[in-house]
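Shown here: the complex without one of its protein chains, the others still in place.
The chains carry the letters A, B and C, assigned in the order they are written, with residues numbered from 1 in each.
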Amino acid sequence: MHLNIALFGIAREIVGQPTLEIDAPAGQSARGLLAELHARYPALAALSSLAVAVNNEYAADDTPLHERDEIALIPPVSGG
Amino acid sequence: MHLNIALFGIAREIVGQPTLEIDAPAGQSARGLLAELHARYPALAALSSLAVAVNNEYAADDTPLHERDEIALIPPVSGG
Amino acid sequence: MIHIDLTDQPIAVADALRSVEADGAGAINTFIGTVRNQSTGRAVIRLEYEAYDSMALHQLRKVAEQAVAQWPMLQKVTVIHRKGTLHIGDVAVVVAVSTPHRAESFAACQYIIDTLKQVVTIWKKEFYQDGDVWVAAHP
Partner (left out) sequence: MIHIDLTDQPIAVADALRSVEADGAGAINTFIGTVRNQSTGRAVIRLEYEAYDSMALHQLRKVAEQAVAQWPMLQKVTVIHRKGTLHIGDVAVVVAVSTPHRAESFAACQYIIDTLKQVVTIWKKEFYQDGDVWVAAHP
């Protein structure tokens, strides 16, 4: 399946673009997506944390992803 | 000696006037003054607390009073 | 660094907030006490604050100084208390503090309002439809 991933902050800078399209096996989990992205962009592994958000909620490691989901990569937040 | 006592809030209402002049023995303490006032105005004894202030500070029980002191009777405060 | 006031005029809250701004202070905590429409279940119509002015100002400053001693990172402190007749919604007290870090701004502001209520010589009389009460006077 085809996933569109929104990128923010330092994750956007590491990848070098604000969105990323990747092909993933059906039923790919949030954990699986992170492993794939860490392999492609090793600098992501140096971050204090990196979460996957699905439809504006933080996703658990085993959350399955779907083509229609709004997926985003969430580096350490620093609002306030 | 002659003491001038400023009264506030419910203490002012109980006594019925904003200041009180009383004669007291030389070296009268804050505790002694309170005893004298409780005797004259029994309603003061019903208050949750009653303190004596000398020159804008709360006085300890055994603080001696002097004619030149600015003395005040402090019923329970309720600012804020 | 410490600004204290006791006034019979409406408190300008925005000015009080501005008074604690500092380039080195990223955190401002403010407590505003307003007149509620009820107290211990009775409808409040208005209230009156009476103050022993000289002692209230002296004690307010002491409370602020104690806060600065306890939280040396405090940059600015403003405490303004109203006196006279107040109606529902009127601002009775404003405490504003600024610090570099936020946890201390909450702790210092809360210390000041809590201590103010214990020691500052101001008395509140609440007026209801059917009477009035000096708050906290009796057990």
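As a convention for this text, contacts are C-beta pairs under 8 Å (C-beta built on N, C-alpha and C of every residue); 3 or more make two chains touch, one makes a residue touch a chain.
Here the structure is a predicted model, which means the values were calculated and not measured.
Asks: Where does the absent chain make contact, in terms of the chains shown?
Replies: Touched by the chain not displayed, across the whole complex: A, C.
Asks: Can you list, in ascending order, the chain C residues touching the missing chain?
Replies: Residue positions of chain C that touch the missing chain: 13-14, 17, 21, 23-38, 88-89, 100, 102-103, 105-106, 109-110, 113.
Asks: Footprint of the hidden chain on chain A, which residues?
Replies: Given the touch definition above, chain A has residues 6, 8-10, 12-13, 46-48, 53, 56-58, 70, 72, 74-80 touching the missing chain.
One rule holds for everything that comes next: only the chains that are shown with their structure count from here on.
Asks: What are the two chains with the most C-beta pairs touching?
Replies: Going pair by pair, the biggest contact count turns up for B-C.
Asks: Could you work out how far the Cα centre of chain B sits from that of chain C, in whole Å?
Replies: 25
Asks: Round to the nearest whole Å and give the separation of the Cα centres of chain A and chain C.
Replies: 48
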